[in-house]
Structure formats: C-alpha cells, structure tokens
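To start, the structure itself, in structure tokens.
A single protein chain has been omitted from the complex, and every remaining protein chain is retained in its original position.
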Amino acid sequence: MSQVQLNQSDFEPLQVDHSDAEKIAGESTSYWKDGWRRFRKNKLAIFGVFIIIILGILSFIGGPISGQNYYQNDLMNANQSPSAEHWFGTDNLGRDVFARTWYGAKISLFIGLMAAFIDLVIGVIWGAIAGFFGGKVDEYMMRIADILYGVPYLLVVILLMVILPQGLWTLIIAMTITGWINMARIVRGQVMQLRSEEYVMASRSLGASNTRLMFKHLVPNTLGPILVTLTLTIPNAIFTEAFLSYLGLGVPAPLASWGTMSSDALPALQYYPFQLFFPAFFICLTMLAFNVIGDGMRDALDPKVRK
Amino acid sequence: MAKYLLKRIGYIIVSLFFIITITFFLMQAAPGGPFASERKLPPEIEAQMNEAYGLNDPIHVQYFDYLVRAITLDFGPSFKYVGQEVTDIIARSFPYSLILGAEAILLALSFGVLLGVIAALKHNKFGDYAAMVIAVLGISVPSFIMATILQYIFAIKLQALPVARFESFAHTILPAVALATTPLAFIARLMRSSMLEVLNADYIKTARSKGLSSRVVTYKHGLRNAILPVVSYLGPLVVSILTGSFIIEKIFGIPGLGNEFVVSVTNRDYTVIMGTTVFFSVLLLVSILIVDLIYGLVDPRIKVTDKGAEK
Partner (left out) sequence: MKWKKWSFLIVVMLAIGMVLAACGGNVSKEESAKEEDSAKEEDSKDEGSTALAADQTLNINIKTEPPSLHPGKATDTTSNAVLTQIFEGLMRLNQDDEPEEAMAESYEVSEDKLTYTFKIREDAKWSNGDPVTAKDFEYAWKWVLDPNNADTDYAYQLYVIKGAEDAKENGGSLDDVGVKAEDDKTLVVELEHPTPYFLDLTAFYTYYPVNHKVVDGKDDWALDVSEDYVTNGPFLLDSWAHKDQIVLKKNPEYWDADTVKLETINMYMIDDENTALQMYNNDELDWTGSPTDVIPLSAIPALKDEGTLNITPLASVYYYAFNTEEEPFDNVNIRKAFSLALNRQGIVENITKGEQQPATALVPPSIFEENNEGYFKDNDVEQAKEYLEKGLEELGLEELPKIKISYNTSEAHGAIAQAVQDIWRENLGVEVELNNEEWNVFLDTMGEGNFQVGRMGWNADFNDAINFLEIFESVGGNNYTNWENEDYAKLIKESRAETDEAARRDILRQAEQIFMDEMPIAPIYFYTNVWVNKDNVKDITVSPIGTMQFKWGYISE
C-alpha cells in the first residue's frame, strides 16, 4: 500500500495571469480588414469593381487601339453611323466618337470621383460636427450652409471663372462649392438621430473623446445614406461639368467629356441617336458599377446591417 | 416651442441679410452689366441709362437701396424687360413652377419611397434588383436628357401628349416626370438603404418577436424611422426642384420662375437677380425650418429645441 504523499506545496494556488483573462483566441481583424473580407464575398460588388477597372483601362488605351484621335476633324465624314473605321461613328465635326468616349471617360471619371471625394470629406465632417454638438454649433454651421445654398450658384461660378484660371481644378472647385451641403445635411440628420443611442452613451461613459465618438461610432452608422448620396454625386458632377462648360468653365474644346458629349448630342437625338447613346450608356454602366460597389461596401462595413 | 420658432425666424432674417449682401457684391463683381450688348450704345446714352437706373450711385448707396427694396419687397423694375416690375415677374411665373414642382415632388416622394421600401423588403431578390436598376437609370440620366427622350417618345412618336407649353394637366405630365426622375431615384436609394438598416435594428426584431404583424412592423415602426434621411433631403429638394427646373422649363416652353432665375443672371438683370434670390432664399429657409420641425415629429429621439450633447 502506497501512501500518497501530500505536501504543502500541492495546495498552493496556481499562478494565474489575470492579464490573459480577456484574451481573444481567434485571429484579430480590424474594422476595415473585416469589411474587406465581407466585401470580397459579394460577387455583385466585385463585378462592379471589375467594370470600373475595365473602364479605367479603356480610358487610357481606348484611343490608341482604335487608331483614331479625339480631336481630328473630318468635316466630310461628319455624323456617320458606327462603322469598321469609326466604331462608334463620328460626331458633328467628323471626330471619332470611340476615341472621344474614352478620352471623355478619363476626364469624367476623374471629375466625378474627385468631386465625390471632396463632397464626402467636407460634407461628412461638417454634418457630423453639427449633428453631434447640436445647439449653437449646429445652428451656426447649418445657417452657413443655408446661406451658401441661397446665393445664386450661377453668379458664384461666373466669378470663379473670372478669378481662377481655366482648368480641371477650377471646375472641381466650382462643383464642390455647394455640392457638399446635401451630404452635410443628411449626415447631420443621421447623427442627430443616433447620438442618443445606447452605444454612444456607453462609449461616452467609458471616456471616449468626442472625435472618437463621432468618427468611430456615429459616422460608420450613417454609412448607408452617405454611400447613397455619394453615388448621386458622381453623375451629378459629370453633368454639372456639361452645364459649366456652357459658362465657359468646363473642359475646353476640343477635349471631350461624357457630360459635354451627351449634351452636345442631345439636339441631334432624332437624327443621330448613337451620338447620345454611347456616352449615356457608359455613364449608366459606370453608375451601375458604383451603385453595386456602394451596396457591397455598405453591407460589408455598416455595423447595423452586417450580421 | 414658440421661443424656438422665434429664434429660428430670427436666424432666417440674419441669413437673408447675408444672402442679400453676398449676392449684391457678387453681382457687382461679375463682368458685364445690364446694358452690355453686342451692339454697343453710344457712351453718352449709356451714361444716361446708368443714371436713370441709379448705377452711377456710389456702391454703398446702391447696396442700401437693394436692402431697403428687399425689406419692402419692392425690387423695382427689370432692366431687361423694360418697365416690368420684378414682383410682377415673380408673381406671374411662380405659379407655373409651383404646380410643376408640386407634381414632381409628389411623384418623387411617393414612388421613391414605395420603390425603396419594396427593394428593402425584397432584399437581394428580383424586386430589389428591378427597383435598383430603375433607380440607377434615374440617377445616371439627368433631367434634361430625360426630358428630351420623354418628349421624343410620348409627344413625337406616340403623339400621346403635347410637345410643349403649359395649358392643361396633360401638358404638365412630361415635364413633371422629367423633373421627378433624379430625386425619385435618389429617394428610392436612400429609402432602401435606411429601410434595410431599420429592419435590422433591435427594436424591429423585438417588435417582431412580440408577435406584431410584419405589416405593422414595416409601416408603423420601420417606415417612420427609415424616412428620416429622406426628410432631411426634402428641404433643399423642394428648392432645387423649383430653381433647378430651368432646363425643363426651357425644353417644355414653360414660362416659370426657374427660367427667370437663370436668365436674370446671364442678362445681369440686377433687380430680377435680387428679387428671385430673395424669393428663393425665403422659400429655402422656411422649408428647412419646416423640415427641422417635421424631424422632431417623426423621430421621438430628436428634440428640435435640444440643447445638444453635453460637452
């Protein structure tokens, strides 16, 4: 019979490392990493990205592969229908619509994305601050937005044109000068609605700073409306460019953009419908792509929707 | 509440003052003037005209003139349409824009919300895709292209509706639809997105688990909360539909106010610029105020008189 030897040391408590108590065993994923993982799974959204990439590539190689340039006039061959030589036909000055479409893609996509980005940055910050702080801050910030909105836009643009040199950046400034207001208003509305939610209070009671509250908690929760507004901003910018070129502020001729191409083709709709069809088609395609990307992003990033 | 309203009206007046001031100086700074024309006037006659219209007065005198005019709502006569009073011009053209705008907003709001709700309820099903394709088309085809296409199809090819002018309800259909396209699509997108969020929210799940019928859940709880982003978009929308209808009014030959607003700037018709700007600004500011009030009504979490987050 063996005797179990127990000694004192056996009854000493194990060393417990309390710092490990909250350790997460799984691989840690950041908000963005996680979002990307979800986004990748969304086939439709990936398809949208794919379209944008193709459009982007074509905007650079489209002209060269057709062997035509976007500015060469050929008055004798104006207003032709699509043919082997001119794949998308020719415009009223006999220029190759295919080459112009892809040159236009470069300009329109740049303008659209840039305007959307600037609207996004200004609009979200402005709206979030106004909505979060409320009271006097909100009152002043929103009244400034109102005033900007109330001053005749056309006058502002005419003056910009006189003060600033002609160019893409002047154009983008002209577009964003009031463009961000809608975004700001929508973000403000959302933030006002959300700032009294429990998770905000919880975070606040944990001592989160205002900036953290706003941009870590509130803004991600307004992602849906932000993305929707953003997808409207892009086509808006593309067509505002056409309107501004009427004022002499758009891209100078003979440069092409989708906006000017479609507004130039509009009067000829009855006679040469293809001139409108091509730029309009690619605008729609681009927008479709951006929309499914936007949806995909929201599904991936919005904490309220993802499951 | 009354105190809040009073305060807001005070802000409106202050905002108006700034808008008038900025517009006045922009107007003065813009190249050209109301009497500029390809056919130059003899300098002496131009001087007489400037004198008669007070354009020779020092700038601060002119500025106070405009301020006083804005306060008394008497903007004086147009420069371009000789002798016509600005107030008359606004009074005769606004009804057109108003009717058109009201129809368009009604269309955009009802169909936009409907489309958005359908899309959200049928998330990632056929109904969703169909609604969203319509919305994408609406967003990417701007109103002026839409107007021309509608005119071409319905008035010229099908001969179902009049080409242009404003004489009966039938005349208003095409312009109103064209005007409504973009906001309709935008509202549908906005609605779908916020509806999806709301349907995922805990209180909806709670309501469901309590056994409320899905209709009640959708309409009573869901819609009410989901419509908020749309509401905050409504204020500026009302105004942009009224001012932004310039191209639609041009294409359909409608003598509305959107047209006057734009044409006055290109004509440098100072008094009309000021008159229409003040008119639109009042409209804008009041509709924003109304939107803020509606906000409080729709969403119990927001109090318009809220002092804001404690700092």
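Quick notes
Letters A and B mark the chains in the order given here, with residues in each chain numbered from 1 onward.
Note that a residue touches a chain if its C-beta (ideal position, glycine included) is under 8 Å from a C-beta of that chain, and two chains touch if they have at least 3 such contacts.
The model shown is predicted, which means the values in this text are computed figures rather than measured ones.
In the complete complex, the hidden chain is touched by one of A:Trp36, A:Tyr71, A:Phe110 or A:Phe215, namely A:Tyr71.
Considering the whole complex, the residue from B:Leu67, B:Ile99, B:Leu137 or B:Val163 that touches the absent chain is B:Val163. Of B:Arg39, B:His60 or B:Lys210, it is B:Arg39 that touches the chain left out of the display. Against the chain not displayed here, chain A makes contact via residues 71-73, 75-76, 78-79, 92-94, 158, 161-162, 166, 245-248, 252-254, 264, 267-268, 270-272.
Where chain B meets the chain that is not shown, the touching residues are 30-33, 35-42, 44-45, 48-49, 52-53, 80-84, 89, 92-93, 148, 151, 155-156, 159, 162-166, 250-253, 255, 259-260, 266-268.
Going forward, only the chains that are shown with their structure count from here on.
Centres computed as Cα averages put chain A at a distance of 23 Å from chain B. Contacts from chain B toward chain A in the complex involve residues 11, 14-16, 18-19, 22-23, 26-27, 29-31, 132-133, 135-137, 139-142, 144-145, 148-149, 152, 156, 182, 186, 189-190, 193-194, 196-197, 200-201, 228-229, 231-233, 235-236, 239, 261-262, 265-266, 273, 276-277, 280-281, 284-285, 288, 295, 299, 301-302, 306-309, 311.
Residue ranges of chain A in contact with chain B, taken from their complex: 132-139, 142-143, 146-147, 149-152, 154-156, 158-159, 162, 181-182, 185-186, 188-190, 192-193, 195-196, 210, 224-225, 227-229, 231-232, 235-236, 239, 262-263, 266, 269-270, 276, 280, 283-284, 286-288, 291, 295, 298, 302, 304-305, 307.
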